[in-house]
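Dropping a structure here in structure tokens format, bear with me for questions.
Shown here: the complex without one of its protein chains, the others still in place.
Coming up: chain A.
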Amino acid sequence: MLLKLSMSSMRKMMKDYLVLLVGLVISISIFYMFQTLALNSDYTKNNSMISSIQIVFNVGAFLLAFITIFYIFYANSFLLSLRRKELGMYMVLGAKKGKISQILFLETLTMGIVSLVIGSLVGIALASGIGVLLMNLLEISTEGYYAFYLPAMLMTWGFFLVLFLITSTINAIRLARATELALIRAEQQNDKIKSKGIGAVLVAILGVILLALGYTCLHLLMYLQALGFIVGAISCTIGTYLIFISLLPVLVQALKKNKKLNDSKLNAFTFAQLRFRVNNLTKILGTVAMLIGLGVGAMAGGLAFQQNVNLFTTVFHVYDVNLHDPVETDYQALKKMNVLEQNTYRYKVDDKSFYYLKEDLLANPMLISTNSIQNYSAENKPKRVTEPLPKDVYIMNATKEERGNIDSVPEDWEEAISTNLANNYQLMQGKSVRIVDQVAYEGITGSEHKVLVAQVDDYLKYTQDLKEMDERQKQLVASIVNVKAEDVYTSSKYNTYAGMYIFTSGTMFMGFFLGIAFLAMMASCLMFKILSGAARDKDRYSMLRKIGVRQSLLVGSVYKELFMVFIFPAIIGLMHVLIGMEMFSFILLDPYLNIWIPTLIFVVIYAIYYYITVQLYRGIVLPKEA
């Protein structure tokens, strides 16, 4: 009988359960997709590239799991709050507490299993759709990657089943602790009004100071290093919570103290509701702000790394093509490109050294980058090497004995040569590099080679040709030194780009999914937390309606109040992201590149949750008028 009752009441609250279900399905399916990417060992073996980002997906799955625990707790406490009265009534009618706890336990578990089944299916679809799309994008072979992967599935089921078991047990225990009367009268408990005195103002000031300190630490991370990061992270976190604990209530209080504003329309009520919320939701609002920071940060960070790959490679490589002993095919390929500058330099190799011909170098001096990662600016254009080379011979990369009293290669020339000419350590085999004049060059007995250096209009247009060139260079190096072609590492612009691109795209992909899942979970935690208190507000709205407040005014009040509750953590969270991204500036050239994309994604997700919250809240406190 009770089972039947519980079924029917679940059906009645279908909408609320559906919201919970959607959240769980998102979490489960993304968790599963991460697991297929992290655990698929056959696939990993086939792709040495991808193994480096495996750890990234494992970390992602762990973070996701962590936030899911919070989500389930909040969602369940909301659903329990909706049903307290009903459950209390069963008890008053003589149903045993044990029996009700048992039913509640079964309900939570059933809910969990249903969401696991749907989540797994969605997860498989996600993995086969988006996972494969990702790999195509990265040009990684999908061989050995299966959307349905048993270990990943087992991991997902195992993990979430344990999670659901724990939450349903806690649910049942929570109910067992409450008395019948407390359940029935759940809605009639009053708000406690705590007035905020001077202490709160001091705490608020402390919060702002801590936040400022944290931001400064992150800003100066380059100088403060690890210590700066630890101090920055801790003081930012504490500062955030303090702000929500005191600054926000103080602000709302100030809003209420403004008599003119407070006396206008329904403001007195709206502010009072808001004051109650900010006083009671301090912890969750602080947490939401932090997690918005992390979620948007994960997206922005992943994106920034990926977007910076191009800038990054440009900092090191002015020239797009560096070819040792180019062959006919290389020239053919170059002809297809829009070449801005192309020079060839001759050199000889003997068993001691690489000898570059001074006259070739001086005839076409190379460009070198004037940018560094520490102080990057798009304004810094490459400069041409102008240092004169009056001596007959210069040396670099040499031991002390070999160097003797030969002059060192001037600084700019050294940079130009090591990035463009003597740029392959496997080919160099630890030999020294000398610049010699025509006379000396002719007297050297070693084999003669040449190296071609070229700059094109936009190397990203020619990635396919550049890739093939790179392959041929690998073959060449392999034929000279005793290494397998696939083990040759060329430090060409293309190779640097491709390597970083795969890693950063993996990170970006993970960052996006994690960010989205984070935000969805967090926003729904906030939603459930707000909704769990809604039943209590019912009488207030019904009374306002009786004394003649227009429905539109009441609805407006709901929108306004919840907007403020949602907007505060959003502002603080986004501020964290904007300032926090600065800390990447010592490894990233422009951490803010395209930051509007994650910001927009966040705003959209958050706005959707805000809207759903308002609608559900409205449904609870403002029944449809006849």
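Quick note on the criterion: a residue touches a chain if its C-beta (ideal position, glycine included) is under 8 Å from a C-beta of that chain, and two chains touch if they have at least 3 such contacts; residues count from 1.
Convention: contacts and distances are computed from a predicted model.
The UniProt record for the undisplayed chain lists the protein name "Bacitracin ABC transporter ATP-binding protein", from the options "Alpha-D-ribose 1-methylphosphonate 5-phosphate C-P lyase", "Gas vesicle protein", "Bacitracin ABC transporter ATP-binding protein" or "Acetolactate synthase". Only one of A:11, A:177, A:260 or A:484 touches the absent chain when the whole complex is considered: A:260. Touching the missing chain, out of A:359, A:442 or A:539, is residue A:539.
Between the chain not shown and the residues A:163, A:268 or A:612, the one that touches is A:268. Touching the omitted chain from chain A are residues 190-193, 259-260, 262-269, 272-273, 275-276, 539-540, 542-553, 625-626.
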